[in-house]
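Missing here: one protein chain of the complex. Every other protein chain is in place.
Let's turn to chain A:
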Amino acid sequence: MNVFIDKGEFVFFIGPTGAGKSTIIKLLLREEVPDKGKISVGDVDVTRLRRWKTPAYRRSIGCVFQDFRLLPNRTAAENVAFALEVIGKPKSVARRVVPEVLELVGLGGKEHRYPHELSGGEQQRVAVARAFVNRPLLLLADEPTGNLDPDTSIEIMRLLDRISRTGTTILMVTHDSNIVNQMRRRVIEIENGQIVRDQARGVYG
(Lines give C-alpha, C1' and ligand atoms only; values in the text may rest on other atoms or scores of the structure.)
Protein backbone atom coordinates (compact mmCIF):
# COMPACT_ATOMS: atom_id res chain seq x y z
CA MET A 1 0.00 0.00 0.00
CA ASN A 2 1.10 3.49 -0.74
CA VAL A 3 -0.34 6.53 1.04
CA PHE A 4 0.65 10.14 1.16
CA ILE A 5 -0.89 12.32 3.84
CA ASP A 6 -0.35 16.03 3.62
CA LYS A 7 0.49 18.29 6.50
CA GLY A 8 -2.62 19.36 8.38
CA GLU A 9 -4.87 16.66 6.94
CA PHE A 10 -7.44 14.78 8.99
CA VAL A 11 -7.55 11.15 7.90
CA PHE A 12 -9.68 8.20 9.04
CA PHE A 13 -8.36 4.67 8.73
CA ILE A 14 -11.26 2.23 8.70
CA GLY A 15 -11.63 -1.44 8.04
CA PRO A 16 -12.56 -4.74 9.68
CA THR A 17 -10.75 -6.09 12.73
CA GLY A 18 -7.38 -7.52 11.80
CA ALA A 19 -7.09 -5.44 8.64
CA GLY A 20 -3.93 -3.75 9.90
CA LYS A 21 -5.24 -0.40 11.10
CA SER A 22 -3.59 -0.52 14.50
CA THR A 23 -0.40 -1.80 12.91
CA ILE A 24 -0.19 1.52 11.09
CA ILE A 25 -0.18 3.32 14.43
CA LYS A 26 2.49 0.99 15.78
CA LEU A 27 4.64 1.48 12.70
CA LEU A 28 4.31 5.25 12.91
CA LEU A 29 5.28 5.17 16.60
CA ARG A 30 8.17 2.90 15.68
CA GLU A 31 6.96 0.34 18.17
CA GLU A 32 7.31 -2.05 15.29
CA VAL A 33 9.72 -1.93 12.39
CA PRO A 34 8.50 -3.24 9.02
CA ASP A 35 10.38 -5.99 7.18
CA LYS A 36 10.20 -3.98 4.00
CA GLY A 37 8.75 -0.75 2.69
CA LYS A 38 9.31 2.78 3.83
CA ILE A 39 7.57 5.13 6.23
CA SER A 40 8.44 8.79 6.42
CA VAL A 41 7.05 11.37 8.80
CA GLY A 42 8.08 14.89 7.86
CA ASP A 43 11.72 14.45 6.89
CA VAL A 44 12.31 11.46 9.21
CA ASP A 45 12.65 8.04 7.62
CA VAL A 46 11.03 6.02 10.41
CA THR A 47 12.04 2.66 8.94
CA ARG A 48 15.70 3.57 9.15
CA LEU A 49 15.54 5.46 12.41
CA ARG A 50 18.19 4.38 14.89
CA ARG A 51 16.93 2.98 18.16
CA TRP A 52 18.48 5.72 20.25
CA LYS A 53 16.89 8.40 18.11
CA THR A 54 13.39 7.03 18.62
CA PRO A 55 12.61 9.11 21.75
CA ALA A 56 13.43 12.38 19.97
CA TYR A 57 11.24 11.31 17.04
CA ARG A 58 8.33 10.39 19.33
CA ARG A 59 8.41 13.86 20.83
CA SER A 60 7.13 15.14 17.49
CA ILE A 61 4.12 12.80 17.69
CA GLY A 62 1.14 12.73 20.02
CA CYS A 63 -0.97 9.66 20.59
CA VAL A 64 -4.29 8.84 22.23
CA PHE A 65 -5.78 5.39 22.78
CA GLN A 66 -9.10 3.78 23.40
CA ASP A 67 -8.15 3.07 27.04
CA PHE A 68 -6.88 6.63 27.78
CA ARG A 69 -3.69 5.39 29.50
CA LEU A 70 -3.65 7.93 32.29
CA LEU A 71 -1.70 7.51 35.52
CA PRO A 72 -4.31 6.82 38.21
CA ASN A 73 -2.31 8.36 41.05
CA ARG A 74 -1.90 11.72 39.32
CA THR A 75 -4.39 14.51 38.76
CA ALA A 76 -5.39 15.70 35.30
CA ALA A 77 -2.83 18.50 35.47
CA GLU A 78 -0.12 16.18 36.77
CA ASN A 79 -0.80 13.66 34.03
CA VAL A 80 -0.25 16.33 31.40
CA ALA A 81 2.74 17.80 33.24
CA PHE A 82 4.29 14.30 33.46
CA ALA A 83 4.65 14.22 29.68
CA LEU A 84 6.62 17.47 29.85
CA GLU A 85 8.73 16.58 32.88
CA VAL A 86 9.97 13.30 31.51
CA ILE A 87 11.24 14.91 28.35
CA GLY A 88 13.17 17.43 30.39
CA LYS A 89 10.98 20.53 30.14
CA PRO A 90 11.48 22.80 33.15
CA LYS A 91 8.71 23.07 35.70
CA SER A 92 8.10 26.69 34.78
CA VAL A 93 7.08 25.58 31.28
CA ALA A 94 4.66 23.02 32.73
CA ARG A 95 3.12 25.64 35.00
CA ARG A 96 2.47 27.91 32.04
CA VAL A 97 1.46 25.39 29.37
CA VAL A 98 -0.58 22.80 31.29
CA PRO A 99 -3.48 25.10 32.32
CA GLU A 100 -3.57 26.44 28.76
CA VAL A 101 -3.93 23.06 27.15
CA LEU A 102 -6.43 21.82 29.74
CA GLU A 103 -8.50 24.94 29.01
CA LEU A 104 -8.23 24.15 25.31
CA VAL A 105 -9.61 20.63 25.76
CA GLY A 106 -12.43 21.97 27.91
CA LEU A 107 -11.27 20.83 31.31
CA GLY A 108 -10.80 24.26 32.85
CA GLY A 109 -11.61 23.93 36.55
CA LYS A 110 -11.04 20.18 36.69
CA GLU A 111 -7.24 20.27 36.70
CA HIS A 112 -6.96 18.77 40.15
CA ARG A 113 -9.31 15.85 39.70
CA TYR A 114 -7.91 12.35 39.60
CA PRO A 115 -8.81 10.11 36.64
CA HIS A 116 -11.34 8.11 38.71
CA GLU A 117 -13.12 11.38 39.49
CA LEU A 118 -13.57 12.14 35.80
CA SER A 119 -15.99 10.72 33.24
CA GLY A 120 -14.71 8.67 30.32
CA GLY A 121 -15.01 11.63 27.99
CA GLU A 122 -13.13 13.85 30.42
CA GLN A 123 -10.41 11.26 30.82
CA GLN A 124 -10.01 11.12 27.07
CA ARG A 125 -9.74 14.93 27.05
CA VAL A 126 -6.86 14.65 29.52
CA ALA A 127 -5.25 12.12 27.21
CA VAL A 128 -5.70 14.46 24.25
CA ALA A 129 -4.26 17.33 26.30
CA ARG A 130 -1.24 15.17 27.12
CA ALA A 131 -0.77 14.20 23.49
CA PHE A 132 -1.10 17.78 22.31
CA VAL A 133 0.82 19.63 25.01
CA ASN A 134 4.05 19.38 23.03
CA ARG A 135 2.36 20.76 19.89
CA PRO A 136 3.17 17.68 17.83
CA LEU A 137 3.17 17.71 14.05
CA LEU A 138 1.21 14.51 13.98
CA LEU A 139 -1.50 13.26 16.30
CA LEU A 140 -2.32 9.55 16.19
CA ALA A 141 -5.63 8.37 17.59
CA ASP A 142 -6.28 4.64 18.01
CA GLU A 143 -10.06 4.28 18.36
CA PRO A 144 -10.26 7.25 20.72
CA THR A 145 -14.05 7.00 20.96
CA GLY A 146 -14.13 3.21 21.37
CA ASN A 147 -15.02 3.39 25.07
CA LEU A 148 -17.31 6.42 24.88
CA ASP A 149 -21.03 6.90 24.33
CA PRO A 150 -22.14 8.57 21.07
CA ASP A 151 -22.64 12.07 22.51
CA THR A 152 -19.31 12.06 24.28
CA SER A 153 -17.69 10.68 21.14
CA ILE A 154 -18.93 13.64 19.15
CA GLU A 155 -17.51 16.04 21.72
CA ILE A 156 -14.11 14.33 21.47
CA MET A 157 -14.33 14.59 17.66
CA ARG A 158 -15.07 18.33 17.94
CA LEU A 159 -11.96 18.62 20.07
CA LEU A 160 -9.85 16.73 17.55
CA ASP A 161 -11.30 18.90 14.81
CA ARG A 162 -10.26 22.03 16.69
CA ILE A 163 -6.74 20.62 17.11
CA SER A 164 -6.66 19.79 13.41
CA ARG A 165 -7.37 23.46 12.63
CA THR A 166 -4.13 24.46 14.41
CA GLY A 167 -2.29 22.71 11.57
CA THR A 168 -1.69 19.40 13.32
CA THR A 169 -2.02 16.37 11.07
CA ILE A 170 -4.48 13.88 12.56
CA LEU A 171 -4.56 10.21 11.77
CA MET A 172 -7.40 8.32 13.41
CA VAL A 173 -8.15 4.63 13.39
CA THR A 174 -11.82 3.90 14.05
CA HIS A 175 -14.77 1.56 13.79
CA ASP A 176 -17.29 4.25 14.48
CA SER A 177 -19.34 4.75 11.31
CA ASN A 178 -21.44 7.61 12.75
CA ILE A 179 -18.40 9.68 13.40
CA VAL A 180 -16.84 9.06 10.03
CA ASN A 181 -20.09 9.93 8.29
CA GLN A 182 -20.54 13.13 10.27
CA MET A 183 -17.01 14.43 9.89
CA ARG A 184 -16.79 14.04 6.11
CA ARG A 185 -13.02 13.86 6.04
CA ARG A 186 -10.61 11.78 4.03
CA VAL A 187 -11.32 8.06 4.53
CA ILE A 188 -8.83 5.27 3.81
CA GLU A 189 -10.34 1.80 4.01
CA ILE A 190 -8.04 -1.15 4.57
CA GLU A 191 -8.69 -4.84 4.15
CA ASN A 192 -6.07 -7.56 4.62
CA GLY A 193 -3.36 -4.97 4.64
CA GLN A 194 -4.43 -3.49 1.31
CA ILE A 195 -6.09 -0.18 0.58
CA VAL A 196 -9.52 -0.80 -0.92
CA ARG A 197 -10.70 2.81 -0.88
CA ASP A 198 -9.13 6.24 -0.47
CA GLN A 199 -11.72 8.96 -0.65
CA ALA A 200 -11.56 12.66 0.20
CA ARG A 201 -14.64 13.72 2.22
CA GLY A 202 -15.72 10.07 2.45
CA VAL A 203 -18.26 8.14 4.47
CA TYR A 204 -17.94 4.84 6.32
CA GLY A 205 -19.63 3.01 3.43
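List of remarks:
Just so we're on the same page, a residue touches a chain if its C-beta (ideal position, glycine included) is under 8 Å from a C-beta of that chain, and two chains touch if they have at least 3 such contacts; residues count from 1.
Going forward, contacts and distances are computed from a predicted model.
Hidden from the displayed complex is a chain whose UniProt protein name, among "ABC transporter permease", "SigE family RNA polymerase sigma factor", "Cell division protein FtsX" or "Sporulation protein YqfD", is "Cell division protein FtsX". Only one residue in the set A:Cys63, A:Leu118, A:Leu139 or A:Leu160 touches the chain that does not appear here, and it is A:Cys63. When the missing chain is restored to the complex, the residue among A:Leu29, A:Leu138 or A:Val203 that touches it is A:Leu29.
The omitted chain makes contact with just one of the residues A:Val3, A:Val33 or A:Ile87: A:Ile87.
Seen from chain A, the chain kept out of the figure touches residues 29, 52, 54-61, 63, 69, 71-72, 82-83, 85-88, 90-91, 130, 134.
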